[in-house]
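So that we are looking at the same thing, I have put the structure below in structure tokens.
Every protein chain but one is kept in place in this view of the complex.
Lettered A and B in written order, each chain numbered from 1.
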Amino acid sequence: MPDASPLAVEAIRFHEVGKTFPTKPVPLRAVERVSFGVARGELLAILGPSGCGKSTLLMMAAGLEEPTEGRLERGGMPLVGPHRQTGVMFQDATLLPWLSVLDNVLFPATIRRIPHAKVVDRAMELLRTVGLKGFERARPHELSGGMRQRAAICRALVLDPDLLLMDEPFSALDAITRDEMGDVLLDLWQHTHKSAIFVTHSIREAVLLADRVLVMSRRPATVAEELVVPFPRPRDPRLADTPEFTAITAHLRGVIAAGMQGEMA
Amino acid sequence: MRGALASLGAVAALVALWEAAVRFIPISPNLLAPPSAIAEALALHPALLLEHGWATAHEALLGFLLAALAGMALGAALSASALLRQALMPFVLALQIVPKMALAPLFVVWLGVGAPCRMAFAIFIAFFPVLIGTMAGLAGTESGALRLCRVLGASWWQTLWRVRLPYAVPQLLAGLKTAATMALLGVVIGEFVTAQQGLGYVVMFGASLGETALVLAAITLLCAIGLVLYGVVLAAELAFGLWYKAPLPAGEFA
Partner (left out) sequence: MTAARLPAAPLLAALLALALWEGLVRWARVPAVLLPSPGSVATSLWEAAPLLARHALATGGAATGAFLIALAAGVALASLMVLSPLATRLLYPNLLLFQLLPKVALGPLFVVWLGLGLPSLMAFAVFVSLFPVAIAMLTGLRAADPLQIRLCQAQGGSGWQIFRYIRLPTALPFLFAGAKVAATMAFTGAVVGEFISADAGLGWMVMQAVGRSDTPLIFAALAVLCVLGAALYALVVLAEDAARRRWGTRR
């Protein structure tokens, strides 16, 4: 169980973070002063409609965007720029087409000038865990979309980060592959117990995977609802078919719909 | 491979048709010399054609190499500096629109009728496709890959070397292919205008004498030189492809 006591240092914390993009003619207010943290070992899902600014939150956590106001803390220290101990995954796998799957997974080590020999065992182990054993020498174009995204997970984890940031990592996949990837992620996460933020617009995915769900309002993003998912781990994908699970997803759907109506009014 | 064979077959058919047409239809050999007459002309003037062919070939090759170097260097500089782009791009774009080959006489005025004039003109003509290809290639990096580099804290140099350059190579190669043809054209047009030496000069000379077979023989050699230059780039592309292994993005036309 994640350690949620306020005394423990959190993996990451947002303090009153707001973000405005200087677009013209009207500046775009993407995020409105949100505060939340992710405990060590916690998997937090950020749920919200498309274009609500949830990706901006993740970009700030990754150190790719600076908040306009407020501040971020990473492991108790102020966050400035991309952090060595953070793994990031995006909607597209963005594997480099001329590198083999293994070399793609090792790419973070290449950039950080870490000898491949030091991490190649870990890379192979990760590839085996996600079911890509035997594909180490393949090129990205020879893989299916789901396999590419598995390789991208391995790349995010290869340097053993303590925080994993995922921006709608499975939304480009078909529904069946998507469920499969959820299982892969659940499996990996239950083995490693990393802190993670998972941005998604799938309610089912959020409840099935996360310890806690933040529902964001429409832009500018604020936390509309916070929900601690009551299901114990390890979770089974069949959990999604239980009435308890359906009750929670129905509730969350209501919260999101209410937010949309507020937008209409 | 089958495509190459089919092309070869089509060319062979064309040559046979040409020979047959000239034999069976009474066309003056001054108008259209048959392939056999061209082969004869090639055999008849080997020293002349070799001498002028060599002049054309080495000027074109050198012009191509220098244009490639200059085009890549300036292309990289323009990609790196917004200030440089703002200062120079209007001129580059303006020169893209005007018929550059018409500017050959200027090079005669500046550099006389010798090899420097033809090579300078060839470099001038071949330089632009390389420049444009380099810039388009460097600008064409997938945005996701650049974001990945930022996430990993890659340096500017690492991003260039490990990601942007490999992404740029297919476009650069397309530019180099065009440049190979352009360099040869630059030299030949230069030879037309300076009328001093080279296959272009032989073509003009033969045309003025009505020696169609000699003209066609010189043109055959020109095409061969063009194919060799193109082959140099193709070899580079193949070597790159062996390393890249993934299917290359499609090149441009024209």
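Basically, a contact is a pair of C-beta atoms (placed from the backbone, for glycine too) under 8 Å apart; a residue touches a chain by one contact, two chains touch by 3 or more.
Keep in mind it's a predicted model, so treat the numbers as computed, not measured.
Using the touch definition given at the top, which of the shown chains does the missing chain touch?
B
Which one, B:I132, B:A145 or B:V215, makes contact with the chain that was left out?
Residue touching the absent chain, from the options given: B:V215.
Could you tell which one of B:I38, B:I123 or B:M204 touches the chain left off the display?
Considering the complete complex, B:M204 is the one touching the chain left out.
Give me the subunit B residues in contact with the hidden chain, please.
With respect to the unshown chain, the touching residues of subunit B are 6-7, 9-11, 14, 30-32, 86-87, 90-91, 94, 96-106, 108-110, 181, 184-185, 188-189, 192-193, 200, 203-204, 206-207, 210, 212, 215-216, 219, 222-223, 226-227, 230, 253-254.
In the analysis below, only the chains that are shown with their structure count from here on.
Counting only Cα atoms for the centres, state how far subunit A is from subunit B in Å.
Taking the mean C-alpha position of each chain, the two centres sit 50 Å apart.
In their complex, what parts of subunit A are in touch with subunit B?
Its residues touching subunit B are 62, 64, 81-82, 84, 86, 88, 90, 92, 94, 96-98, 107-108, 110-112, 139-141.
Residue numbers of subunit B touching subunit A in their complex, please.
Of all residues in subunit B, those touching subunit A are 142, 144-145, 147-154, 158, 162-163, 166, 243-247.
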